[in-house]
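The other protein chains are all here in position, but one chain of the complex has been omitted.
Chain nomenclature is as follows: A and B, assigned in order of appearance, with residue numbering initiated at 1 for each chain independently.
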Amino acid sequence: MNVAVRFSPADFAPVVAEQQLQSISRPSLSYWQDSWRRLRQNRRTFASLWAVVTLGVLTVAGPWVWRVDPAVQDIDQISQAPAWPSSALIVPSYTPWVAVTAMPTRQGDAVTNLRLAESASTQAVRLVWEPVVGAAGYVVYRSVYNPAPDRALGLPIGEVLGADQVSFEDRLGLEPRRYWYSVVVTDENRAEQEAYAVLVIDAVRTVSAEDAELRGWVEDASALAPGEQIGLPYHPLGTDYLGRDMLARLLYGARVSLFIGVVAPLLFVLVGVVWGSAAGFLGGRIDQLLMRVADFVIALPFLLFMILFKIAFGIGPGESGVFPMLVALVLLGWPSTARLVRGQILQVRQEGYIAASQLLGARTGYLVFRHMIPQTMGVILVTLTFAVPSAIFTEAFLSFIGMGVAPPTPSWGSMANEGIRTMLSHPHELLFPALIISVTVLAFNLLGDGLRDALDVRMRGRE
Amino acid sequence: MIPAGDAPVLHVKDLCVEFDTHGGVVRAVRGVSFSVRPGKTLAIVGESGCGKSVSVQSIMGLTPIPPGRITRGSAWLDGIDIVRQKIVNGEDVRGNRIGMIFQDPMSALNPTMRVGDQIAETLQVHRGMSKRDAFARAVEVLALVNIPDADARARQYPLAFSGGMLQRAMIAMAIACEPDVLIADEPTTALDVTIQAQILELLKELQRKNGMAIVLITHDLGVVARMADDVVVMYAGEIVESGTVDDVFYRAAHPYTVGLKAAMPSRDTSKAVSLLPIEGAPPDLFRAPEGCGYAERCSHAMALCGPHRPQRFEVDPGHHAMCWLHHGDAPQRVDAVYRGGRT
Partner (left out) sequence: MLTYTLKRVLQGIVTVWFIATATFVAMHAVPGDPLANQRATNEQIRLNLEQRYGLDRPVSEQYLVFLGGILRGDFGISFTQENRRVNDIIRENFPVSATLGILAVAFAALGGILLGALTALFRDRVPDLAIMFLVILAISVPSFVVAAFSQLMLVDINAYLGFSLLPVAGWGTLRHMIVPSMVLGLGTMAYLTRLMRSSMLEITSADFIRTARAKGLPPARIFLKHQLRNAVLPVVTVLGPAIAAITTGGFVVELVFAIPGLGRYFVEAVQQLDYTVIMGTTVFYGAFLVSMVIVVDLLYGWIDPRVRLE
């Protein structure tokens, strides 16, 4: 810095001080503007804010857009995994099949030429084969997997007696999927041979015009002709064990779960704020009394009393059980908010600006609304945001153990409960409600985190 | 700065410290150099934000390194640059050869540890003493700093101590290993006036006994007058004036120092004369000024002060000021103002 510079006398002329000495270097922001700005900058939090808003939109508008009744059972598509829309082939109504006979001419252990008599459909699967000399009868097995040598052949679905009976019609609960049929020869003692013949078929979904009309897929059966395709009701997320549309149940369930999850916290936070403000503000004996009551309620084992309240209020037939749960949540949830708010108020009361404001002549009401409540708003907002996932969890948990909303009212928790039973065979029934519960809870948690950081007074202006 | 013959016990050279913040890079310390003579007290004076705390904390390695950064500089303690290297022969020099006490004693001690244990810690770590021996010595040190009933006090927790006593305890902790240098960062600012006097007395007494050098950071000129042998005045991250306490007080050579003195009440000031505050505020260190940092507020500013950073001029032997007013070509009448500091 010590560059040898030659200065002229003009350099030493005094400077007239006219510039602003106390200029404001950066524009000032209000508390809320500053918080909002910091919230926006935190990408994770902002994303969760969007997620929460989206959930809200889905809850309110969802059932309007996806107009499917969550209580309607689609018998044809029970426990179906999410798939593309399926259709069925129109076929004539079922007509009985005449059994086929043929004289055995060959020797052997197993039948040969096991084949379909006509194309396999969900209406019937008709098998024929070549008989074997020495057979007293045949047993037909059906399996949903390939009966390799060391595996069982499957479900025995029928037996025919007589060496010359070479046909079998299967109508037992056929679904549009792949089946493996095995035919085994039996001797006169009805003991089965080791060897067997296997045929793999894919059953095509079919329905008769009359059935289609019965199920409400079409107004008038005469409008349909055999050979046409008719679309089945589409279930983008599959169906549950009773054939109810998963998406519709999730959307209606959202209403229940989020209703409880948002309204209950709103209510108990409200109660807590009033209670805590009164205690913090009035102080003295009243404060002690109010807080004793709050402490007692906190001491009650939460879940036990949730259950007790639920029983106490009872669920009559036809009621959904939402209201009792709401009441129970509010009754047990308010004390922690009350304590929090009270603590904040006590802290704020000691701040210098309150005394200063009072000295300037401020009245109590003004102090409360203009100074204290805004200071506590941050804490209240954060509490609220964290209370929502907690309430959703509690509702899900209670529904899971059967203490929640009554069927058929869907809620995410009860859906998870039902889904657990078929977890191994149809995982989608558990996966979807579990996933959406997790996503919702995650979004609210992240939002709460971000809100807390954004509203944290100590971080204000630390840039 | 250094009277010939006295090798300084601590010599800081051209220290530069920056911070990365959301608003940009703040250059908090912009080329600070000073020396501390053995057994003497150096006061670092300046207003809040001038960089005095940052300077010494950086030397002690207490500045959080992201977002902070020491871009340049060295601090020589007994032949070792402790900015680069704090561990010598496996031993940390901090708490050992150079100690530090802080402003707020209430928060500066671990609330969940007994006071005696906290003092004993340094002895265990640096002197390898056993727990029992270290504790016994800690009690002795507490007595040394005039805490009555030292044995009982050593077994108590910080919350049982008053502010003044805590500060004494902190001093005890810092000198337990008999360091060569003690840095005191505004040790009395948070205390009552009467306690202030006691603490300062204590420091002086310890200095006499141990021959310890003290670096005293303060914004209170009264404390400076009382304690300091040498003074360094900081403004906007730079040292604007340095010299002995007499130099700075009676022969102030920088407009800022003069301004500080004028703003300070003293017994001599008659009621008719009002205190003169210095108008304005220190510069925003996000955009460090090109020239003299004080130029905006200086009533004697000249045309070259804004664009050109002043050189360091030796006004008297060992007395330096960073001000263009001491350039050979500067008007002489202004120069006279500064001798004696009267308008």
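Note that a contact is a pair of C-beta atoms (placed from the backbone, for glycine too) under 8 Å apart; a residue touches a chain by one contact, two chains touch by 3 or more.
Source: prediction; values computed, not measured.
Across the entire complex, the residue among A:Tyr31, A:Trp180 or A:Phe393 in touch with the chain not shown is A:Phe393. Remark: the omitted chain is touched by one listed residue; of B:Val26, B:Leu77 or B:Val93 this is B:Val93.
Here one chain is not drawn; of A:Ser8, A:Gln41 or A:Ser438, the residue touching it is A:Ser438. Residues 60-62, 64, 86, 91-96, 99-100, 102, 104, 107-113, 121-122, 125-126, 157, 159-160, 170, 173-174 of chain B touch the missing chain (whole complex, contact as defined above). Chain A meets the missing chain through residues 295-296, 299-305, 307-309, 311-312, 314, 389, 393, 396-397, 400-403, 413, 416-417, 420, 423-424, 430, 434, 437-439, 441-442, 445-446.
Heads up, the rule we're going with is that only the chains that are shown with their structure count from here on.
Taking each chain's centre as the average of its CA atoms, chain A and chain B sit 63 Å apart. Residues of chain A that touch chain B in their complex: 1-2, 5, 7, 9-15, 17, 19, 21-22, 25-26, 462-463.
Residue ranges on chain B touching chain A, taken from their complex, read 21-23, 31, 279-281, 284, 286, 295-297, 299-306, 308-309, 311-312, 324, 327, 329-331.
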